[in-house]
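Heads up, this is only part of the complex; the chains shown haven't been moved.
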Amino acid sequence: MEIRNEIAELLTEVKIKNPLVHHLTNYITANDCANIVLALGGSPVMADEEREVEEMVSIASALVINIGSLTTLTVKAMLKAGKKANEKGIPVILDPVGIGATSLRTNTVKEIVNEVKVSVIRGNMAEIKILAGLKANIKGVDSREEINSEGERIAVELARLYNCVIAVTGAKDIITDGKKVCIIENGHKMLSQVTGTGCMSTSLVGTYAGVTNDYYLSSIAGIVSMGLAGEKAYKSLKNGEGTGTFRVKIIDNISLLTEKDFREGSKVHEQ
Amino acid sequence: MEIRNEIAELLTEVKIKNPLVHHLTNYITANDCANIVLALGGSPVMADEEREVEEMVSIASALVINIGSLTTLTVKAMLKAGKKANEKGIPVILDPVGIGATSLRTNTVKEIVNEVKVSVIRGNMAEIKILAGLKANIKGVDSREEINSEGERIAVELARLYNCVIAVTGAKDIITDGKKVCIIENGHKMLSQVTGTGCMSTSLVGTYAGVTNDYYLSSIAGIVSMGLAGEKAYKSLKNGEGTGTFRVKIIDNISLLTEKDFREGSKVHEQ
């Protein structure tokens, strides 16, 4: 079956199964992440107190770890939640926000990937390069790296190293499980002018990962969802509307996403 | 006087008195809670550092305690703020978000209701059942329980036990002070697809509680306000608009709420 049809069916699975997606995430975009999971058809829950994360993740279908506003306390909780997720066979989706910007972030991500088996890592090109031990051009939490064939090679190697799916998002997106590579060309550049579109993409990937064991496919589904929503959001903008309305319409378009949108609009091609 | 007229007048009271509503709440929906209090005509203040909550609550007209993203530190602050509110005669509105999902949440809510005299507890049916010591079907912070006559009985008993108002929200809403019972049938099911509509309802209840000692009435006013806003928000949606726009329009419609809306649109009936 073609990928575009497979991810279309995954959308319906989300609507039917309504997966609970436990987040340990940042306070900047937590509201957007919760709303986008709901818009897709999942149930979000945000909980990062160390004393409750093991219990919470045990009832979840997927765990999203996003280090956007990490603290000493939440990092401990992330490790605890991640290990419990592993024990229970719950997929862990990691968003290494701003790795490379500070050594705390770099070390924390390394600690997580060493101690927790992650199913998917979703980041921008700079974050993925830094995770691979390379230098990268970053600006705070934003990437200044192009997505090209070298980036593709790095992603494939990293996927093999950690035996997980790597999802690199940017002007183009690269999804790889270390064997297969899928390039996605959906999306719109205005997505980079709204905070949290990366975090929201990770949450979408986590929601799809809650209904299938094929994390390569759920990653494609999540990234294409955001891309399609971004395209439609942009097209619907009227005169006098800017990035504020665009942000609202991203959620709108996730909530209105149909199988048909995937079948007709997905710009995915496997290498 | 009919309830619909009484709550209509309460709205005007809020606009005139502009009550300060101190929140100890979660980081996921804090922005929405602040904006909805402002939209109604109150003044929100969010402060949860233990060292300042007593001073802050002392100048407030109502205290909202929402355990949505509780931590060891904020729970201490909640107890401190709650006790000070009791001392000063300031109403305490409790939102036991996700009670039952983890033992930390269940124990925290019990600790709060044992140590602090609460005026109103606002939750979904699952949360209220768990608070009553019963089993309930929950999914993270979402209820999978129907609102029916058994639920009504549980709410009445709980209201008597804690000598407070219990506000159960869902497809229908039950407000009871242990003697009177009011059923509300405003609202729209899309409200469950936006994060924080429960939290915002609690904040609205808190805002009305800041201008009257009748917490049964202020609870009805808060829940009807959200119901009316949800109905109007849904009706105003155009083709291509989904849950993102709906969320914005909830705030819009709270800010535009009039006495006439209450008098003509309230679907309240006392049992």
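As written, the chains take the letters A and B, and residue 1 is the first residue of each chain.
The definition used in the following text is that a residue touches a chain if its C-beta (ideal position, glycine included) is under 8 Å from a C-beta of that chain, and two chains touch if they have at least 3 such contacts.
Remember, it's a predicted structure, so these values are computed and weren't measured experimentally.
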With 2 identical chains placed here, how many copies of the sequence make up the full complex in this file?
3
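We adopt the following convention: only the chains that are shown with their structure count from here on.
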CA centre of subunit A versus CA centre of subunit B: separation in Å?
32
Could you pull out which subunit A residues touch subunit B in their complex?
18, 20, 22, 27, 30-31, 34-35, 38-39, 43-49, 51-52, 55-56, 59-60, 73, 232, 236, 247-256
The residues of subunit B that touch subunit A in their complex are 26-29, 31-32, 68-72, 98, 101-105, 139-142, 193-196, 240-245, 247-248
